[in-house]
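To start, the structure under review is shown below, and the notes come after it.
Heads up, one of the protein chains got dropped from this complex, but the rest are sitting where they should.
Moving on, here comes chain A:
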């Protein structure tokens, strides 16, 4: 089957297959991307960087990055960050590094001056550590000479270098959905003196393009090379239209490089349908089932933590679990056919076999079945049992799905109704009632192409009667109006615009950073600022007046809130759990406060939304949408030198 499935077509096919695989209930094979980084090692790469590049390289204001004086070091650092980010975002993706223009050669074809530093593989700590030594100012030269030879050669062929890349891709044991080659070069016309080589290289690039391998060029500017003209050679390699060329040549050469240099701790999610299922409206009088097809997506799910694995102490290698069932009396190992499932009710053991357990759970084929429509007001705040889905029509199984779906969407929006369905996600899962609420497309009015929400239906799981618990009623006396008014002031004082991407998961981020630090033998993990801890100080600054009034109004003098009455022991416990420790925890420089962060030069540690919000508050106009743009404008606003 795997051979049959081979589909070297466009990127879209990956998604399709994922759905099909889901459909068939087979294990999902991961979609992997492959990236090869092709680096020119011309002598200019070891010159001091052009000023414009240097400036930008300090965005991370990591001291280390400031020490990257040559193009080669900078590229090595970019590769290192790329690997590090990949491990977090998608460690199944493959990457590799090939150098050309080196004295030594290492490749399958005995091409001269082409050195495969890293074959196409998943990133590892060893590779990252090696790249670290290749970028570090104290070690990079020696390490370079040791590996690739001390001089740089000019008699290389870009054609051969690209051929090596293409060969690495075709020998990849894993199927790759996206194949990319990043070329780092300071030479905008590598074969200026040799037309044959130039022609060959262009032809090769075209061939790569034809088999779906994407090429990307990252120019490196140095003291002696201050301009990179794509028109000279790379327009043909990258298949740029004249328009694109214009854009490229006017672009800051460092923009995309900076993106690579950034270390990102976030997981990447492939857009893959959870399942594609029929949506049944019922039957028409002649018995034809009225069905269209929808793809179901998960838009919000807890990001999994790195899973702890058990290693063999002797070898530090992975281990596996072998599960054996045995009888306690005889220690006899049992086969699945010997196993039945039992449960005890009123002292009688009731037995089922595994097929029966499955049959009890099976109510019907997977899909949505329409029960009716309801007014949105029927959906109460507590009607929730588990994270929902998003559905979008699918034309692959049933053509015409989109039109009917779209009609339902429009009418539900107009009439403020939701669709009530019975939803069976998988064939062996019992059905649940779901409310489908219509979602119209929402576009950011200021920035074009910034889609805030796509059109489709949200799927909300509804509880059953069995899931809703009866709780005792508590009818406390209502608060007086003046108290409520004070609280309204408190709310006004602490109001902010909630955005779901505002808060990062402290436990997850800490774990990621710690694993990385251990793997790479770093002394200290990368710093992380926890925004979920509110700063009581800041809050007090804004609302303490109202709080004091409230205290006077409601509490007897000397009352200490939050202390547990009862026993002395409990009191002691309460004290330790409440204020002092949490105050200590929130160090002033970890404050959400953007200004404080700016003063401690920690702006780059904050998230873009935070910086954006601050700019919006202060009516600052950033020159672009990049993080650095926001940092720049904030710094200049506060008069802090960069």
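Methods note: a contact is a pair of C-beta atoms (placed from the backbone, for glycine too) under 8 Å apart; a residue touches a chain by one contact, two chains touch by 3 or more; residues count from 1.
Throughout what follows, contacts and distances are computed from a predicted model.
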| item | value |
| --- | --- |
| Protein name as given in UniProt for the chain not displayed, "Multifunctional methyltransferase subunit TRM112-like protein", "VWFA domain-containing protein", "AP complex subunit sigma" or "AP-3 complex subunit delta" | "VWFA domain-containing protein" |
| Contact with the hidden chain (one of A:103, A:229, A:483 or A:593) | A:483 |
| Contact partner of the left-out chain, one of A:137, A:325 or A:599 | A:325 |
| Listed residues A:136, A:174, A:564 or A:604, member touching the removed chain | A:564 |
